[in-house]
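Selected chains only, in their assembly positions.
When the chains are written out, they are named A and B in that same order, and each has its own residue count from 1.
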Amino acid sequence: MSEAKKSSDKCDLPAIVERLCTGEQTITRRAGTTCCEPLPSRADVIRMAERLRAALFPGFFGISEVRAETLAFHVGHVLDEVQRTMELQIRRCLAFSEDDASEGTRFDQAARRLTAAFFQRLPEVQHLLAGDVRAAYEGDPAARTPDEAVFCYPGVLTITNHRLAHELYRLEVPLLPRIISEHAHSITGIDIHPGAQVGQHFFIDHGTGVVIGETCIIGDRVRIYQGVTLGAKSFPLDEEGKPIKGIPRHPIIEDDVIVYSGATILGRVTIGAGSMIGGNVWLTRDVPPGSRVTVQPAREERFQLGGGI
Amino acid sequence: MSEAKKSSDKCDLPAIVERLCTGEQTITRRAGTTCCEPLPSRADVIRMAERLRAALFPGFFGISEVRAETLAFHVGHVLDEVQRTMELQIRRCLAFSEDDASEGTRFDQAARRLTAAFFQRLPEVQHLLAGDVRAAYEGDPAARTPDEAVFCYPGVLTITNHRLAHELYRLEVPLLPRIISEHAHSITGIDIHPGAQVGQHFFIDHGTGVVIGETCIIGDRVRIYQGVTLGAKSFPLDEEGKPIKGIPRHPIIEDDVIVYSGATILGRVTIGAGSMIGGNVWLTRDVPPGSRVTVQPAREERFQLGGGI
């Protein structure tokens, strides 16, 4: 307890507050602007994403007691609230990203237009998710019904957030898509960048540790297991030594591919349609359609008693 | 922002609601039935699981201010609430699974009987958990006291939810066990299927990425580290190409086995008592008692300067 002994019993809170408010420009610059537009609210964006889930899967999330007769009331009630929140948060994100408070009106109009564009896509998103649910049911012998997949499968939750975030990403909304994706990541341990393009009937089983990079392109009916990385190999730096952003650097996974747990696929490589990538495989080059890639059979090399690991 | 420009500034919310409510039968069928029994509430089930944790570890979770004198009041108060919630949610799960609203009374009785059977098991579950807590304390040099294991260890939280979920699984309650297990999975990254049979004094350290399949059988005093998979190799399909459900397809881990981080054991194989499975090992066949299985010693093959990964 020697550390504590050195300091006095009394802390000068106002002095500490003063230092926290002025010391680190990286952090406090934002709050310190005279701009009137507040920062985006991470908490509100997350709640909005959960409300959207309740609108896409009515009864499964949000209020349980929906009936055919009143279904539209609930969905409409939820979406109306989401629309308001989304317009507000997009406006904040735009102002935040451009660091420009003088154009409130322009941001207002853009936020309204972007929200409207997003809402137009919701039926298509729901259609894609219905396919993902069927893929989960068909891909897991432990699934009793498609409903169980909706209720319990982390892969379904993640792809739901991803498909929503991806629509916002395509509309070039800053920040929001990433917050929505990271929320799913924090719940499921599955990290899909909002930029990744994912086809129909996509299923991730178990999922913890999966990483799917920004420029990935994934075909239809692809299945992925826990611990799979679809990542970048390394990235070129610009003249200042900073990574150059926006270059295609993640794999293309064609239709009907299965990637088993722990496999790592790095770089802008293409995994041909119908291939099967075995567990723990480490891949950094193209694979033709119909391939099976597995690690060497003899992974358990030594049997012995005694000795350290 | 080209995407947004195409769409109008105005979104026709009622039209979107209409489409979301009618388009996808996979999703909206449930809400669209005329059945009066609402869907199970995932949120309520999760809250119930957390309340059970507060009853099994009084003071550690839920209200902190319990005393010897009032301990029974708190536990009784919590369990009474849990009993009501469980009866309600089991009834909904039964109706939901059988898709049959005409037999409310039958489901009522079954829900009451199943809840009573579950409650009978609670003291035994607490007894098993006390053993798991001791295993955690003894298995981790960083643990200062058994209490620290209760408060902080993700492995203890997960096995708590698992032992509760497994009792419901044995009673053939649909859906509920999986929701409870997935809740632990979302918190800890440890995915144990409710069907897995787990012996006494079980300890998972760190735990993120662990997957334990439905038909696993795990003995006493087993210890497992992060990233371990006890999974299925592949599963036979039925005539329609769908996976056949319910076949034993996951490993049997006998007493006193340790499985180190990142190891993968697949299929209905048996790991003999007292064995030690090293980190990153990939195992798809039986191992006799007392074995040590490790990967080849030379994993760091090349030392060099320069070059890509």
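Definition applied: contacts are C-beta pairs under 8 Å (C-beta built on N, C-alpha and C of every residue); 3 or more make two chains touch, one makes a residue touch a chain.
Because the structure is predicted, anything quoted here is derived from the model rather than measured.
S.K.: With 2 copies in place, how many does the full complex contain?
M.R.: Taking the entire complex into account, the copy number is 6.
Assume only the chains that are shown with their structure count from here on.
S.K.: Just curious, how far off is chain B from chain A if you go by their C-alpha centres, in Å?
M.R.: 23
S.K.: Could you pull out which chain A residues touch chain B in their complex?
M.R.: 55-61, 64-68, 71-72, 75-76, 79-80, 83, 109-110, 112-117, 119-120, 122-123, 126-127, 129-130, 133-134, 138-142, 144-148, 150-154, 170-172, 187-189, 206, 208-209, 226-227, 233-234, 261-262, 266, 279-280, 295, 299-307, 309
S.K.: So in the complex, the part of chain B that touches chain A is made up of which residues?
M.R.: Residues 1, 3-11, 13-14, 16-21, 23-28, 30-34, 36, 38-42, 44, 92, 96-97, 174-175, 178-179, 181-182, 185-186, 189, 191, 193, 195, 208-209, 211, 213-214, 227, 229, 231-232, 235, 242-247, 249, 260, 262, 264, 266, 276, 278-283, 285, 287, 290-296, 308-309 of chain B touch chain A in their complex.
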